[in-house]
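All protein chains of the complex are present and in place, except for one that has been dropped.
Let's look at subunit A:
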Amino acid sequence: MTSTSNNPTAPSKTKLKLKINRIHAVAKWTWGANLSEDDVCIVCQSSFEGVAPGVKFPGDECPVVWGKCGHAFHLQCVNAWLTQGAQSGGGGTCPICRQEWEFSAERGEI
């Protein structure tokens, strides 16, 4: 131990240079800021970051879509809903607010 190191006011002559060669980090993905982790798709009742029934992998294979009304669903879920609606004669409506369903290009920025 040098005496300088015990004295916080004395400037230490030793300096450090750090070269970062690699960072292997870990992250999780989400569907963005306006869907929280606890939100579930109202149709299948599973998390948006999870999968719709019958789909094996989340993410690209089970995307989330937004309607013009701002409500979000798994693509497979809302499709199933819309097909069912078309069969029973009704038009395609949002499963939540019953407004006319239209896919939104934006991500539910309302």
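The definition used in the following text is that a residue touches a chain if its C-beta (ideal position, glycine included) is under 8 Å from a C-beta of that chain, and two chains touch if they have at least 3 such contacts; residues count from 1.
The definition used in the following text is that contacts and distances are computed from a predicted model.
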Check your understanding: Which listed name, "Anaphase-promoting complex subunit 2", "tRNA(adenine(34)) deaminase", "Nicastrin" or "LALA0S10e00408g1_1", is the one UniProt assigns to the chain that has been left out?
Key -> "Anaphase-promoting complex subunit 2"
Point to revise | Where the missing chain touches subunit A, by residue | key: 1-2, 5-6, 8, 12-33, 37, 47, 49-50, 56-60, 64, 107
